[in-house]
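I'd like to ask you about the structure that follows.
With one protein chain held back, the other chains of the complex are shown just where they sit.
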Amino acid sequence: MRVTPTIRVQAGDFDSAREEALLTQRRRDVGAVVAFTGLCRDENGTLAALELEHYPGMAEEEILRFANEALLRWRLLGLTIIHRYGVIRPGERIVLVVAAARHRGDAFAAAEFLMDYLKTRAPFWKKERRIDGSDSGWVAAKSEDDAAASRWER
Amino acid sequence: MRVTPTIRVQAGDFDSAREEALLTQRRRDVGAVVAFTGLCRDENGTLAALELEHYPGMAEEEILRFANEALLRWRLLGLTIIHRYGVIRPGERIVLVVAAARHRGDAFAAAEFLMDYLKTRAPFWKKERRIDGSDSGWVAAKSEDDAAASRWER
Amino acid sequence: MKAIYFAWVRERVGLSEEEITPPREVETVRQLVDWLAARGDGHAAAFANPKTIRAAIDKTHVAPDAPIANAREIAFFPPMTGG
Partner (left out) sequence: MKAIYFAWVRERVGLSEEEITPPREVETVRQLVDWLAARGDGHAAAFANPKTIRAAIDKTHVAPDAPIANAREIAFFPPMTGG
């Protein structure tokens, strides 16, 4: 049975429990669900908010491309990816990946693969706004994120 | 800051969203949360329920041992493990592992490590009860689970 | 010391737990398994294939050559199938 991934790019928050329930309810074949939530972090207490810019249209298309790649590589029974844009404050959710499968290995691998690709290939850009009103500029891409994504190349 | 894992072995169900919220609320340093849920699966429609037997006392101690090992190996900010026992029907939840960290790699690795160890080292045993009333016996340990757990040895 | 049994070991032995007093020459987990297997038909069935039996002393996994001298509680069970 072909799995259709659910993909949403939205300004508002999401409800992880509801998304997980939608993937598992009324079925008896799901044995493993991995839900990854990425949050806005502020370690030194100076961040007021992230401003997440995205490329409308391409963001959804690119995420769908990764999702379909994940469905080819692993045996999944359900897949949901939600990525927010706009102003996001410390402690708030940014991204959700939920992978449902018979077996845990597929769910873990697919969720980790998707996060590595979202970090490096989905057209989103983060700008940091400081609490003193200054803008500390655009977050630079990290070489460790590129390395993480390149693990999956083949 | 030392992280104290939350470990519960219980007959009743759990609320993953609540457990996740407890690990992230009122803090700004968590960037990644991985929540693994294991469910009772029934692929051919003949399973009435699993009966999960456990070794009271040892189950909690053994899970705490793995949890502390995970806290040594990865940089975690929070860790919750809940394992149910008793009668569990298809579609119902069996186990929850939630790992919170600054970075996603730590959260993914810790959750996967803990699941591999729970499968092979935590004193729980599953018996299958069929819908025709028969009892198809105790679930056999799988060599692929042993292989998964042995990945983490060092 | 107390012997406790889980899963099919418990079902075959026919008991959840029992008090045992093995003789002094029974020194290791492996020797205790052989000694228990001789207690009756149920025990014999449970311990027929010692390779499939795991043991814990005072709630900690132990190997077959572990000494039992100071054990208060020794548990026998099949390979675990949690998670």
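A, B and C label the chains in the order they appear, each numbered from 1.
The working rule: a contact is a pair of C-beta atoms (placed from the backbone, for glycine too) under 8 Å apart; a residue touches a chain by one contact, two chains touch by 3 or more.
This structure is a prediction, so every number in the text was calculated from the model and none was measured.
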Contacts of the hidden chain among displayed chains: A
Contact partner of the left-out chain, one of A:76, A:95 or A:110: A:95
Among A:13, A:43 or A:61, the residue in touch with the chain that has been omitted: A:61
Sites on subunit A contacted by the missing partner chain, in the whole complex: 38, 52-55, 57-58, 61-62, 83, 94-95, 115, 118-127, 137-141, 145
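One rule holds for everything that comes next: only the chains that are shown with their structure count from here on.
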Chain-chain pair with the highest tally of contacting C-beta pairs: A-B
Chain whose mean Cα position lies farthest from subunit C: A
Inter-chain centre distance, subunit B versus subunit C - centres from mean C-alpha coordinates, in Å: 26
Length of the line joining the C-alpha centres of subunit A and subunit B, rounded to whole Å: 23
Chain centre separation (subunit A, subunit C; CA means) in Å: 48
Subunit A: positions in contact with at least two other chains: 104
Touching two or more other chains - residues of subunit C: 83
